[in-house]
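All protein chains of the complex are present and in place, except for one that has been dropped.
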Amino acid sequence: MSKIQLSVTGGKGGTGKSFVATNLAVLLAEKHDVLLADLDLEAPNDHVLLGIDNLGNKEDIRIFLPFIDYKKCTLCGICAKICDTGAIFMPSKNLPIVFPRLCSGCKACYYACPYGAIIEGGHVIAHSYLTIIKKFNVMFRLLTGILRPGEEHVPPGLAIIKRKARELAKEILLIDTGAGTGNSISIALQYSDLVIAVTEPTPLGLHDLKSILEVVNGLGYRVWVIINRYGLGPIDDHLKIMKIYGVEKYFKIPYSMDAVESYIRGIPVVVYNRDSIVSKSFYNIYQVLEDEIL
Amino acid sequence: MSTKIAFTTNKGGLDDKIAERLGRAQTFTVVEVDDEGNVLSVEIVENPGARAASGAGIRAVQKLVDMKVDIVVGPNPGPNAYMALQQANIKLYVLPGLTVKDALDKILIEL
Partner (left out) sequence: MSSSDLIEIVIASGKGGVGKSTIAASLAIILRNSGYRVTAIDADAEAPNLHLVLGIDRWDRVIEYHEGRIGSIRDDKCIYCGYCYDSCAFNAVEEKDGKYIINPWICEGCFTCSFVCPVKAISFKYNVLAGHIRIAYKTPYKFPLVSSKIKPGRPNSGKLVTEAKNLGRSISGGKGVIIVDAAAGIGCQVIASLAGSHMAILVAEPTPASFSDLRRIHKITKHFGIPSALIVNKYDLNKVFVQEIMRYAEKENIELLGLLPYDHAVPRSMAINKPVIYAYPNSSVVKSIIETSNKLLAILRNWENWKLKHIPEKIEPFIPIIIKPGS
């Protein structure tokens, strides 16, 4: 089986990325091996939308942390100067001090030290959980990443979890990137075969759609758009933007209280109410995915 | 023998107020006094912490260390700056809301 990466993203929070990702995961899992990766490390929600109380298989996500070898350190201070995040502090006439929560694990200090006085240690900044989901008459795996509160840098932990997701996926890797338009989103989107950007028919949705399409275009990936909560407002400007950014296809998911209901219950709407117009929209998207991508 | 005292400020100068935050304050107003409490010099220096993407508190204290400051006067520092100040053996006076001039008077009484 050749692997394929589908990434659900959207820029703005609350447009319905996790809603889309979880419903598509359930539909795809009927016929395919699916790994759903929730890469929203600051506020992962996919497990909540799937009604999962206990996440499985916890692993530490560990990045490099410098330790100073006092026998070799000459107090030259190069490590503190090269540190990008201000995690190394040079008190006068004393060994440098490392502030772990500020360290992004980039290892520049390790390579920059002319005396080899930096030793490699570790720092756990996040956890990953691999949960086997046997629910809703399907089976698939959920990889969830959670940043430890107080940690300031998402990218280094995210880079590790993303690599894990790509290794663990057997057929379909379905990624929920979470909200944002910064380089964390680029790390989550990297190597996508198809990006699905979720927006809403409001000026806020339009504004953030522009930002996320700028990223996707810059990365050079194929993109479709889902207009969620369709009906709340006009989409003329959205259509113009999609044309400018080369969006291949777009789909509409109508606004409906069904979606809100299923969100609160922790059951995907395609399971909770198969006849809902929202579910029918998802079936349609799934069918097009089957025909054209998979 | 002189003592270097850094006041956490924004605009800077003896008439300015102690800033609300240490790590991200715009400037330090560094006052050097002799043993009799006479002011030898007043210098306004930029705080690199204000321009830092992250680790502002640490970069601020690093600047104080590089300038060989003995005492810093500020608001309550964040946890990173606090730890750095301890490691650097720089004495901290927490005197929020006062002008630099008034804070200086208070400290000179203590010294």
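Letters A and B name the chains as they come in the text, with residue numbers starting at 1 for each one.
Heads up, the rule we're going with is that a contact is a pair of C-beta atoms (placed from the backbone, for glycine too) under 8 Å apart; a residue touches a chain by one contact, two chains touch by 3 or more.
Not measured: the values here are computed from a predicted model.
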{"item": "Among shown chains, those touching the left-out chain", "value": "A, B"}
{"item": "Among A:S7, A:N23 or A:S104, residue touching the chain not depicted", "value": "A:S104"}
{"item": "Contacts of chain B with the absent chain, listed as residue ranges", "value": "20-21, 23-24, 26, 50-54, 56, 78-79"}
{"item": "Residue numbers in chain A that touch the chain omitted from display", "value": "11-15, 18, 42-43, 45, 48-49, 60, 62-65, 67, 82, 84, 100-101, 104-108, 111-112, 119-125, 147-156, 159, 162-163, 179-187, 190, 201-204, 207-208, 211-212, 214-215, 218-219, 229, 232-234, 260, 263-264, 266"}
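By definition in this document, only the chains that are shown with their structure count from here on.
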{"item": "Geometric centre distance via CA averages, chain B-chain A, whole Å", "value": "42"}
{"item": "Chain A contact footprint on chain B (complex, rising order)", "value": "52-56, 58-59, 61-62, 65, 68, 80, 83-84, 87-89"}
{"item": "Chain B contact footprint on chain A (complex, rising order)", "value": "80, 83, 85-87, 89-92, 94, 97, 99, 101-102, 152-153"}
